[in-house]
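Just one protein chain is left out here, and the rest sit where they should.
Per-chain residue numbering starts at 1, and chain names A, B and C are given in the order in which the chains are listed.
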Amino acid sequence: MPETGHNTQNARQLLVMMERIRAFEEHAILAAERDKLVLGAIHPSIGQEACAAGVMTHLKRADILLSTHRGHGHTLAKGADPLAMMRELLGRTGGCCGGKGGSMHIADFGVGMLGANGVVGANITIAAGAAHGIKILGQDHIVVDIFGDGAANRGPFLEGINWASVFDLPILFICEDNQYSATTRTSSVTGGPGVAARAEALGLRATVVDGNDAEAVAQVSGEIVARLRGGGGPEFLHAVTYRHTGHTSFDPGAYRPEGEADKEIAANDPIARQRAVLLAMGLGQDVLDAIHSEAQAEMEQVLADAAATPFPPDEAAFADVQDIGSPMQEAY
Amino acid sequence: MPETGHNTQNARQLLVMMERIRAFEEHAILAAERDKLVLGAIHPSIGQEACAAGVMTHLKRADILLSTHRGHGHTLAKGADPLAMMRELLGRTGGCCGGKGGSMHIADFGVGMLGANGVVGANITIAAGAAHGIKILGQDHIVVDIFGDGAANRGPFLEGINWASVFDLPILFICEDNQYSATTRTSSVTGGPGVAARAEALGLRATVVDGNDAEAVAQVSGEIVARLRGGGGPEFLHAVTYRHTGHTSFDPGAYRPEGEADKEIAANDPIARQRAVLLAMGLGQDVLDAIHSEAQAEMEQVLADAAATPFPPDEAAFADVQDIGSPMQEAY
Amino acid sequence: MVKMTYVEASRLAVQEAMTADETVWCVGEDLGRGSVFGQYLGLQAEFGKDRVVDTPISEAAIMGAAFGAAMVGTRPIVEMRFSDFALCATDELVNQIAKARFMFGGQSRAPMVIRKPIGLWRSSAAQHSQSLESWYVHIPGLVVLCPSTPQDNYSMMKAAIACDDPVVYLEHKNIWGLEGEVDTSLEVEIGAASRRREGDDVTIVSWSNTANLSVEAAETLAGQGISAEVIDLRALWPWDKQMVLDSVRKTGRLVVAHEAVAVGGFGAEVVATVAEHGEALKGPVRRLGAPRSLVAYAPNLEDKMRVTVDMIVTAAKETLGK
Partner (left out) sequence: MVKMTYVEASRLAVQEAMTADETVWCVGEDLGRGSVFGQYLGLQAEFGKDRVVDTPISEAAIMGAAFGAAMVGTRPIVEMRFSDFALCATDELVNQIAKARFMFGGQSRAPMVIRKPIGLWRSSAAQHSQSLESWYVHIPGLVVLCPSTPQDNYSMMKAAIACDDPVVYLEHKNIWGLEGEVDTSLEVEIGAASRRREGDDVTIVSWSNTANLSVEAAETLAGQGISAEVIDLRALWPWDKQMVLDSVRKTGRLVVAHEAVAVGGFGAEVVATVAEHGEALKGPVRRLGAPRSLVAYAPNLEDKMRVTVDMIVTAAKETLGK
């Protein structure tokens, strides 16, 4: 068991959040595969919950989060309502984006979650800009941007991180490294010693953490967030984890070496590891089981409720495009 | 005097090339300012000649070079005909691009010079691709790509260098660092320890050299080129120098701190330094003067000849766009 | 004649071209696993990792590097995955690839096929559904192709690979599984449209998947006694003005239909060209395209962006005053 610096209450909260994320996504997959209610692609973060749970414990509502196509967990952990999220995945009224974005564009500005993004790496510059805006406005909250290992090979990685470095912005960039870029092993298409070295070369303090260890993520991200709130410059966190599923819920992930996934899941599932932490702290198996069942029950209900919600009114197809020259007045 | 590892003959060649580059650009500026024959912008490399002269001594005709908007020196050193180049700057028939590219797009494919580029940083990925093509074709020449310090803040820097790293391509990337990005001091907009660290973080071996010392540039680039020819992977060279003029020939460069340019020019002019090297080797001042006068006379003639050349035939406006759907058949 | 799908057709064309010419290679993300839609399935096994190259997620470098490799004498087939992501490589395509030959006074060539799957698929939302063919037509230096059938996706891919110009090759994401007979000996000349159906009453000009919908519409119209001629442009630059003008001269009525946003779409170019040629029309012109709004995730909202068979039928009847 790692040195945690957390009490049981915190450790338990981490597990609860990870169980809720997993249950949410398991139900999202059911919605897609069993119920055929999700027509677009969903990218589950099953196996990667530690980062979402660990980092978000330190963020306030006014702090800002940006994420990727694999962003359900981050969004939920930032405080979004799972029912609004599930409605979004099903394209329904009351979805957090009114059913217009879907899984890849999940966002809840009310809790400071400014969006997942369908373009790999695109949020890196946007997040830097959100931090820039905060600085211009003289506000004191911070920004966290989470992206994948694949994004470190896109130009915006350099441009956005350099930007944060030059303007000394209150932002934490997190590379949630599940070791795959879709079906390609990221190490096979990535030069050099790794993403942390890239960030350092751009002037950021960089930390590497076991991204399957929720306690460790919570601890180091807590320290980083404290530095940011204290006026420290931008930082970088590299959290190594593993994607239990394929790239999308449709993808069996058959390109992975025989046995790799099984081994990783057996050894490094962040939920199993956090359960072990709690058992070692003295919590009973029954408590853990209850946490699990509650999360499952919550998300079962969420899915049922979302499925019972109507599709958006047709007029929504023309709303919120622009004020001037809006298609509501002039569509052609 | 630095350890050179060169004999007098080589040292003299370096001076000759630098004098020719400078004379070429001085005449280009005359053509622009005195004669009003150059209508577009030209970006002189006066003060930066050491890199062009030093590196190109090691390249064969079949080796490939790509450069930037500030590429006259590189192009001349790679073996291009100065008359064809000056005609290009004046937009004339017989210009190396038929008068269609001008200074910013100077290129001579016949000597392996695949183009300057008007978009900062754009050639980094293109150069990596040229090296990739060479590898696919099983050829054994190498590629050199030269860009400025400002280019290290553009996305293609990361993407192109990572590409070369991943595919282990025969390419040398050179950052010819004149310390300015147009009118902005590059250090003020660049995070981290420097461009060499960025290249290293992408997996390249990186070398830093005094970019005003032609001997030193020739020496280290000779070593690098030898490693590349021996099958070594891609490398990076950071050559620090100084731009004696403004950004373009129209720019007085008044934004530079009082005295900075004078001091740099007095202390670090690569031509003056190379003259000192040759004097120390025992060459007479008369020989140096002759080298200078010859270069000046050559380029005076080049300018006169270029100015006497006609503009391209009007039909050239429609030629070499594309074979299929060419504007020569169908312009609207 | 062999029966195959749209995706199989272009895959076969690529495979044959790679076999015939060692300098042809493919470059893009996840190609070793066939890419997103199976366009490259089996090719890495056959040709090796050096000719079917798995890349980092670096669209700018994929485009730029392929161009560099083309300048030194290879013939890359560039995969952009979704045409939307190709926007990350716009400088490379528009400022570099399209302009190099001209800027360098004819010294360089860029024989490249740039594949950018376009179009509405299913619940893919605004960043995975665009059709921007009109952008590329507006850029001198580029050839722009939009195949709509397995036969064309075979023959046009062959022609594109053989072409020495950069070709923007826009397959439609919704018809990968479309089946059809393919004659592998059939050559298509780039720029020649395909008259998918002959008719006398109204000319329907279209391309990409909307050409397939137009054929359906013509069948419906036939059932109502209206004889519609369907022209599938297939190539948008160069495009077959002559076939369109001749047909409009014959029918005196014009509908243009495409999936892209109507405003600033290539349909405007077609209508404007017909207008400039002063063809006398017997009825109003109709131009169908998406409204100037965005593609939403929810299926009912997504549907609002579609040009449907019904809409084409209605438009054709309107040109006839019905």
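Here is the rule we go by: a contact is a pair of C-beta atoms (placed from the backbone, for glycine too) under 8 Å apart; a residue touches a chain by one contact, two chains touch by 3 or more.
This structure is a prediction, so every number in the text was calculated from the model and none was measured.
For the chain excluded from display, the touched partners among the shown chains of the whole complex are A, B, C. The chain omitted from view is touched by exactly one of B:R22, B:H105, B:H132 or B:R275, namely B:H105. Here one chain is not drawn; of A:G47, A:G73 or A:G160, the residue touching it is A:G160. Set against the missing chain, the residues B:T75, B:T190 or B:T241 yield one that touches it, B:T190.
Although one chain is not displayed, its contacts with chain A can still be listed: residues 64, 66, 95-101, 105, 107-110, 114-115, 117-119, 122, 124-137, 155-156, 159-160, 162-163, 166-167, 319-325, 327, 330. Seen from chain C, the chain kept out of the figure touches residues 84-85, 87-88, 90-91, 94-95, 99, 102-103, 125-127, 132, 134-135, 137-141, 237, 260-261, 263-269, 271-276, 278, 284-287, 292-294, 296. Touch with the hidden chain on the side of chain B covers residues 38-41, 88, 91-92, 95, 97, 99-102, 104-105, 117-121, 150-151, 153-155, 181-184, 188-190, 255, 311-312, 314, 316-318, 321, 325, 327, 330-332.
Criterion: only the chains that are shown with their structure count from here on.
Each chain gets a centre from the mean of its Cα atoms; the one farthest from the centre of chain B is A.
One simple way to say how far apart two chains are is to compare their mean CA positions; for chain A and chain B this gives 45 Å.
Centroid to centroid, with C-alpha atoms defining each point, chain A and chain C lie 36 Å apart.
Distance between chain B and chain C, defined via averaged C-alpha coordinates, is recorded as 40 Å.
Residue numbers of chain C whose C-beta contacts span two or more other chains: 55-56, 58, 60. Counting partner chains per residue, chain A shows two or more touched chains at residues 153-155, 188-190.
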